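A single structure is presented below for examination.
A protein chain is absent from this complex, but the other protein chains hold their places.
As written, the chains take the letters A and B, and residue 1 is the first residue of each chain.
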Amino acid sequence: MQRYILRRLFLMVPTIVGGTFMLFMLIRAIPGDVIQQIAGENAIVTPEVRAEIESRLGLDEPWYTQYWKWLGDAIRGDFGESLRTGVPIGEEMRNRLPVTLELTSIALVVSLIIALPIGILSAIRQDTWLDYVPRSIAIGALAIPAFWLATLVIVLPSVWWKLAPPIEYVDLWKDPWANLKIMVFPYGRFVPVGPAVILGIGLSGTVMRLTRAQMLEVLRQDYIRTAWSKGLRERTVIIRHALKNALIPVVTVVGLQLPFLIGGAVILEQIFNIPGMGRYLFLAIQGLDYTVVQSVVLVIIVTVIVSNLLIDLTYAYLDPRIRYG
Amino acid sequence: MTEPRSFWDRYARARMSRRRALQLAAVSGGGLAFAAACGEEEEEEGKTPTAASPTAPAEGKPKPGGTYRGTVSLVLGYDPIKATTFLTHALASYCYSRLLRYKTTQGELPQSEWYSVAPELAASWENPDDTTYIFTLNPDAKFHNVEPTMGRKVDAEDIVYAWNLYQSVSPNKNNLGSIVDSVQASADKTQVTFKLKQPFGLFLNRLASFQDLWILPKELIEADGDGEKRMVGSGPFMLDPSSKRDVKLVYKKNPDYFEKDEDGTPLPYLDALELAIIADVNQALTQFAAGNLDGIAVPPQLLQTFRDENPKATVNLALRNVLSFIYFDPRTYTEGLPPFNDDRVRRALSMTLDRDALLSVASPEGGEWPNIINAGMGSAWWLDPRSAEMGEAAKNYEYNIEEAKALLSSAGFADGFDVNMHFSSSVYTTIVPYYDLVRQVLGSALAPAGIKITEVPAEYGVYITTTFAKGPADGFAFGLESVFTDVGMYLANMLKPRSAGAGRNHSEVDDAELTAMIDDMLAQTDIEELRKKNFEIQKYVSGKMYYVPVVTPLEAGASQEWVKGEVNTSGPTTYAVGTEGALTLWLDKQA
Partner (left out) sequence: MATQTVAEQLALESYEVRPSLAGRTARNVWRFARKKPLGAFGALIVLALLFCATFADARVFGSSEPLLAPQSYKQQTLTDLNEGPSRAHPFGTDSTGHDMLSQVIYGARVSVIIGFSAVAIAALLAGTVGIVSGYFGGWLDALVQRAVDILIAFPAIVLLAVLVSVFAPPGTERGTEFWRAMALIAGLGVLIAAGSSRVIRGATISVKQNQYVDAARAIGASDLRILLRYILPNVFAVIIILSTVQLGAAILAEASISFLGYGIPPPFPSWGGMLSREGIAFMRVNPWLAVWPGMAIALAVYGFNMFGDALRDVLDPRLRGV
């Protein structure tokens, strides 16, 4: 097991280097002029001014030197400063990463709460109304664009009842209830329509579909047939025998949806005014803030890889058939 | 529960006539009530209690105290000296002072007084000769009573320090740097003397500009290196350390602020001012409707709906002080690249624009036609293209497809031509929606004259740093100019050659005669004479159409009914919201 973990950690290296390098090159191919941006849009950038800014920011060095220097610093925790605002990036990310992780974690839980019952039900009652109706609703929910749903959630209660979600973001550790209100219950505790829920709904279709397929597969296994033939009650067969085996792959696949959730967070943080990584990233892309985009992407890649590793380890723990050498 | 009036009966109600809109634009707040009371005909405007349910001229004595809750869409930084963006200047204007500021009043400020100056740190000034200005500082002015300044008095040395800082780090340093020769403090540190390189009639206006000389204390720069970590100045508010750049900025009243109202009550009235960071326009409208915000900006297209949803809110309309204009590939002027090198083509382009139709899309409640000077500068500075005074050049602005075609054909483009139109496809689309609306109409607007457009969008960051900063790569671009607060900024920045430091000469216009006219105008110290020459230049430029001005829409700000003491939002307070705008605000409600 230790060797497996070590090998996985070792394999992270090419992924991180490859991913950040790809971005590093791509972002420099954007036809904007970052020097002009720094000098100010009304500045007349003479060659001297350009050279001065380039040397100040180390942009005059060859690209591979720039890349290694940046990566080296980043690994040591020094992400540098935003090109656009001059604020240290590490500090910003420390405040924002927990926010986005919280948003995505709640979304994961929400998607499981919605998807598991529907997936199971539609599998054990395949091709009946109990399959069609809930599944239709789940897929329908998935089909609605998150940004559209989010805007409806902001606009309609306001137009109809002059209600508004909480105006100000509160950190989880400062006031957990106020924080939960923002993420899940913006209009009071009986109306779960917060950003985490909308994000979770987007994911629930995928989870539901997977649960259904896994259940269908498990249900035709021999041991289930044996359980039926022993005359066990349906509930016992489904819950005791089928469910556990069907859910292991579901949970692991759900864990792999982190990149999807981060994409959703970019949009929902913008609309719901949540100071997370997604909003930071989006503003940075818009403002040609190379250093910020690079750093945020690095952190996202590492987060995704580490969480995948954790999931795989859990998988091995849950399913005794899996052995890692 | 209020049922929102559906959008389509809005059109059943009479559309506001242009004349009516002009009144709205010209006046605002209390001025509106005044206009109505004087029996101005309301034309087709129905009985709907208007429009801007206007604040009655501030009644009662201001009640000090309370917290005003506003919003900003984005915080990019705190240091107004290093910043290029108005976003930062607006935030800083609560905490820092300038020597002079723009004149404001509650209620109506006549257009002729827009962008005239009023004392701030400088209590008075004298002008012994054309190139010398001596300012006497307000003896009560102190920096904030917090680290690192601890309530120290502002003296003339501070002005000199701030000047040197401005000259060393500001991207806008040429605005004043090209004019001022030296800045010196008097021996007793109560007076500061500005020596100019040559006479410059707009010097006082320029000094009030919010892009330029903010007085940052020496201690702050010495401690932090720049003004990015905190804001410590001599302004009416102090940035509270609980502020978070991506959640909310909290400004607390500066109890030692040096200005008082007529009754001797210290200003500002408010105890605190909070700006929530809200990027999404729907979110802001929702929060306002729920009463969580005291004031917001409302896109003009949403005004009617807004009034239906918030019948008690006060709506102030103002002409937006941003020039929207078409600018050409610089090779047009540097190399004589056709087709736009021919002024007949440029004039034809302008004549093809039905500006009133564009306004009906971009700003349903009215607006104006800009000249090279934007209409938002007010009638003292902007020559209305439709006024008699415009003379010959007026026809260049009139919608006239036949004439446009005739001009094109005399220039050798009888069949029209194909051309690329560059524009920004992000950021503007959300923060100034009218830009996108106008842009969407431009394509079909130019088609009747045979000008066939291919749209070339670019992301904002790319657009600003390439097309806007260096001129479009080909064809023309549709753009928005920065907020300029005096005519010199427009003329010297956009029309003098780039070699003379004109950073906004997007198309590299180089017209020796025009340059001489501009220099001559700026050197005038008699303001009336200067205005006259300014109008002459506008006429000249309108004849050449080096840039094609498009439209000046209205912008709208809305406040809750309990917000009192608002100054007019027209003109100067658009962005320098701090000292001009928030000083006299008060809240007529129980805390």
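The working rule: contacts are C-beta pairs under 8 Å (C-beta built on N, C-alpha and C of every residue); 3 or more make two chains touch, one makes a residue touch a chain.
Given the structure is predicted, the values throughout are model-derived calculations rather than measurements.
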item: Chain not shown: contacting residue from A:117, A:145 or A:176; value: A:145
item: Residue in contact with the excluded chain [from B:407, B:458 or B:554]; value: B:458
item: Those residues of subunit A which, in the complete complex, touch the missing chain; value: 11, 14-15, 18-19, 22-23, 26-27, 29-32, 126-127, 132, 135-136, 139-140, 142-148, 151, 155, 159, 205, 209, 213, 216-217, 219-220, 256, 259-260, 262-263, 266-267, 281-282, 285, 293, 297, 300-301, 304-305, 308
item: For subunit B, residues in touch with the removed chain; value: 4, 6-8, 11, 281-282, 285, 299, 301-302, 304-306, 309, 357, 360-361, 364, 420, 422, 425-426, 429-430, 433, 436-437, 440-441, 443-444, 454-459, 462, 473-474
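Following the convention adopted for this analysis, only the chains that are shown with their structure count from here on.
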item: Distance between chain centroids, defined by C-alpha means - subunit A, subunit B (Å); value: 40
item: Subunit A-touching residues of subunit B, taken from the complex the two chains share; value: 1-2, 4, 74, 76-77, 84, 171-172, 226, 228, 244-248, 276-280, 282-283, 285-287, 289-293, 309, 426-427, 458-462, 464-466, 468-470, 482, 493, 498, 501, 503-504
item: Subunit A to subunit B touching residues, read off their complex; value: 30-34, 36-37, 39-45, 84-87, 96, 151, 154-155, 157-165, 167-169, 270-273, 275, 279-280, 283, 286-288
